[in-house]
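As you look at this complex, bear in mind that one protein chain is not there, while each of the others sits in place.
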Amino acid sequence: MLKQEVYGRPLVYLDNGATTQKPLPVIECIRNFHSFKNSSIHRGIHFYSERATEEFENARKTVQQFIHAEKSSEIIFTSGTTSSVNGLAWSFGERFIRPGDEIIISEMEHHSNIVPWQMLCERKGSVLKVLPFNDDGILEIDRLDALINNRTRLISVMHISNTLGTINPIRTIIEKAHENDIPVLIDAAQSVQHIAIDVQQLDCDFLVFSGHKIYGPTGIGVLYAKEKWLHELPPFQGGGEMVDVVTFQKTTYTEPPVKFEAGTPNYIGAIGLAEALKYVTSTGLSGILQHENALLDYGFQQLSQLDFVKLYGQASDKSSILSFNLRDIHYYDAGMIIDKMGIAVRTGTHCAQPVMQHYGISGTIRASLGMYNTKEEIDNLVGAIKKVRDMFV
Amino acid sequence: MLKQEVYGRPLVYLDNGATTQKPLPVIECIRNFHSFKNSSIHRGIHFYSERATEEFENARKTVQQFIHAEKSSEIIFTSGTTSSVNGLAWSFGERFIRPGDEIIISEMEHHSNIVPWQMLCERKGSVLKVLPFNDDGILEIDRLDALINNRTRLISVMHISNTLGTINPIRTIIEKAHENDIPVLIDAAQSVQHIAIDVQQLDCDFLVFSGHKIYGPTGIGVLYAKEKWLHELPPFQGGGEMVDVVTFQKTTYTEPPVKFEAGTPNYIGAIGLAEALKYVTSTGLSGILQHENALLDYGFQQLSQLDFVKLYGQASDKSSILSFNLRDIHYYDAGMIIDKMGIAVRTGTHCAQPVMQHYGISGTIRASLGMYNTKEEIDNLVGAIKKVRDMFV
Amino acid sequence: MKSIIEIQQEISGEFEMYDDWMDKYNYLIELGKDLAVIDTKHKVKENLINGCQSRVWLHAEYEEGLIHFTADSDSIITKGIIALLVRVLSGRKPEEILNTDLFFIDRIGLRQNLSPTRSNGLLSMIRQMKLYALAYHAKAKGS
Partner (left out) sequence: MKSIIEIQQEISGEFEMYDDWMDKYNYLIELGKDLAVIDTKHKVKENLINGCQSRVWLHAEYEEGLIHFTADSDSIITKGIIALLVRVLSGRKPEEILNTDLFFIDRIGLRQNLSPTRSNGLLSMIRQMKLYALAYHAKAKGS
C-alpha cells in the first residue's frame, strides 16, 4: 500500500523521470546527519569519523542488497549515472579498447549513454554501432546478431527508456552478449525506482543509476561492477584515499571499491540514498510497480481516446512514462499552459535527440510517474491537455 | 565577530581540514529546498524547474563573487576538489600534453594534486617534476627557475598545505610561470575557507576547491577556469545537457560552463554551497582569519613549550593547521586517547605521503581549525596531550 | 509614429485589462497568429536564435536609418512575445533600440509569468535585436 504523503505541496508533479521528490525520512536523515553526525570518513580514527565511515559502508551494503549484488565491494559510489558511465567508459576504454574495436548501444539511449562512448571511440579509433528501434518504440532485437562480431567489446543499453517508457529485453541482450563473451552495461537510471533489479540473476557486468531519480539526493550515483572486472579496470580518478603508497616515482592503488572513489566521496549523499532505498523497500517495489502500472494504463487509455494526441512508445512492456504531442500545437506552447495549471511535465528532447530524430520531431511532452502520483493527477493532466487544445484551435 | 553557535554537540572538533561542520542556515537551506523547491534544472520549462535553475545559476554567481571571477561562466561545478583536478588534468592533457612535456607540482601536495598528474604522465609519456620544500615546510621557491623549461606546460600547486599549514607564495609562482607562458592551477581546498581569494588579482588560470571544507555540503566542488581556456579545453565527461546536437555521426557541445557539467549536476549541493559562502561572507573572512590566526599562534606557542612535542611546519606564513608528533608515542595511540577525551583530531598521512617521506615518518597528529573553534578548545587539546604523555611514559 | 515609451505604455494598458493569466496567454496567442508572416527566404539557419526550446527566426533590414524586424517561431506563444517586441522595436533608429529600457516586459509580467527564464528565449531575442542595432549603428557611423 502506498503511503500517500504530501511531499511539501499540492502541485501535480509529473516530472519524476527528471528527478523525484524526497520522502520526509530522507530529508530528515540528511538534516540529522548534518546536525549531529557529520565528519569525514575513512582513516579518521576519532569517534565521529568512525561512525560516519560505518554509516557510509552500511549505505554501500544497502545498495548491494537493493540490487542484489554479491558483494558490497562491487558497489562504487559516483556522483550520478552520467559519471558512472563516463568513469566506466574511460576505464574500460583504457584497458580493453583498441583501434577498430566496436561498442554497441541502442538508438533510444539517453545522451549520457551515447556521448561517453563517442568520446571513447574518437580517442581510441573504435566504432560505435547502434541497435535501432521500430516506430512502436521497441528495440529490433533480431538485428543484434548482425551487429555483434569478434571486434565487439561491450554492449551498453538502457533498461527503461526515459522518452518512450519501453522496458527493454535486457536478459536476452545479456544472454546473447555473453554467448559471445561480451560484457554488458545496463543503464538503470529509469528502472531501479520502478522494477526490482537482481544483478546476479540478470548477470549483467555493469549497472548504473542515479540517487536523485530514486527518491534520494542529488550528486550521488552508483556504478555496480562484477567483482572480476574491478581488479582489471584502472581507476578513473586519482587522489585522496584511493591510493596505497604514493611516491613521486610510483603510486600503487588500494583495493576496490575505494580504488574507484578518489577524494572525499559524497558520503552524506550515499547515506541519504540508502535511506531512500530503505524507504522504497519498506513501501514495497512490487506495490509501487502495480500502482504505477495502473496509473500508466489509465493515462495511456485516456490519452489514446483524444484524437489530437499522438503518443510515442507503444510497447506492451512499458513503464511509468507518457510521451506525446498535440496535433498542430508546439510542445513548448502546450508545456507552458500545462505548467500554468500547476502540472509539472517536461518538454523537449529529454536528452535523447536520436529518438526525436527517429520520429522526425524536435521534442515531446513527457509525463513521468512516481510512487506518489494518483489517478486524480492523471485526470488533471488530461483535463489540462483538453484545455490547451481549446486555447490553441 | 564570530557567532559562537553550537553545531549540534559540545564536542571539540579540530578536524576542519578534513571536513567542516555546517552552519544552521546551510542545513536549513538544503532541507528547505528538498521540502519545497526540488525540481530538476535546465530546459525544464515548468515553474519549479525554472526556479531551481535560477537558484542554481545564482549559486554560480555567488561562487563567482566569492572568488572574484570575472564571469559566472568561469565557474564549473564538480563533485569536489579531486574531481576538479582530475577533470582538468584529463581535459588539459588531451588538448595540450605531448610526450616529453613537463608538469610541475610541489613536494607538499595532497594526493589529489599528485595522482591525476601521474596518471596523465603515464598516459601521455610526459614528465612530472617536483618543487621541494625545506624542513621548515617552506617551498624552495628559488629552485623553481631551474625546473621550468620550454617543455613545461602547467604548474599545479596548493595554496595552503593541509599537513603543514604553510601558505605558499602562489603570486610569485604565478608570475614566474606567466613570464614563461605557463598556466597555473591553484589547489585552494585548504585556503578558500580561511583567506579571501581574488582570482583576477592572483591571475591564476585555474583554481579548485571543495564545498564540504568551506562549511558547505559534500559532493560539490568548484573548478574555476579563466574564460580563454574554457573554449579550448574539451569536456571531461559526456551526456545530458552538455551537448548541442547529438547524432550518432557527430555530437557538438554547448557553451561553457554547461559543456563541462555533464548529467544532472548536484544542484542542491551547489545551492547549499552558495548558502555556506554567504554565511562565510556575512561572518566576514577577515574576522575569521584574525580569529583563526590568534588561535593558531596560541596553540603553536603552547605546543612549542612542551619539549616532547615535535611540530611540523615552521613557516611564518601559516594557517589553521597544527601538525605534530609526541616523542616515543605513536600518533595512533595518541589519537585514540585524544579522541576518548572528546577531541576530534586526525592522525595519519593526511593524504600527503610525500610530506611524511620528507620527514621520514609515517604520520602525524593534526589539529585543524575552523571559524567556530575557541581558545578553550586549544587548552583542551593541550591538556589532552599532556595526559597522553602521562599515560604512555 | 508613437515613441517607444508610448507603445510600451499602450501594451501595458492592453494587458492590464486581463486579470487572469489565462486571458493574457490567449491574447498573446492572438498576437502570435496576427504577426505578419516572415518571408520564407529569411527562415534560414543563419537567422535562428539560440537558447529557445522553440525555434525563433529573426530577420532585420536596415532602410533609411531605420531597422525593420520580421520574425517567426514554431511556438505560437513565443510568436506572440516576438510580436510585442517587433511592435516596440521595429522601424526604429539603431540608437533608440540600443538605449531603450524595455519596462513593459516587467509591467505585463512577461518575465515572471509568461516566459520561463531558463529557456531564455525572451532574453536571447532581445539580445539579438540589440546586436543588430549595434551592428547597424556602427555601420551608420562608419559610412
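To keep things simple, chains are lettered A, B and C as they appear, and every chain counts its residues starting from 1.
Definition applied: a contact is a pair of C-beta atoms (placed from the backbone, for glycine too) under 8 Å apart; a residue touches a chain by one contact, two chains touch by 3 or more.
If you're wondering where the values come from, they're calculated on a predicted model, not measured in any experiment.
The residue touching the chain not shown here, chosen from B:Arg98, B:Arg327 or B:Lys340, is B:Lys340.
Only one residue from B:Gly80, B:Gly299 or B:Gly348 touches the chain missing from this view: B:Gly348. Although one chain is not displayed, chain B still touches it through residues 329-333, 335-337, 340, 347-348, 362-363, 391-392.
Definition applied: only the chains that are shown with their structure count from here on.
Mean C-alpha positions place chain A and chain B at a centre distance of 30 Å. Centre-to-centre, using mean CA coordinates, chain B is 46 Å away from chain C. The centroid of the Cα atoms in chain A and the matching centroid in chain C are 40 Å apart.
Chain contacts: chain B has residues 43-45, 49 touching two or more partner chains.
Counting partner chains per residue, chain C shows two or more touched chains at residues 53, 116, 119.
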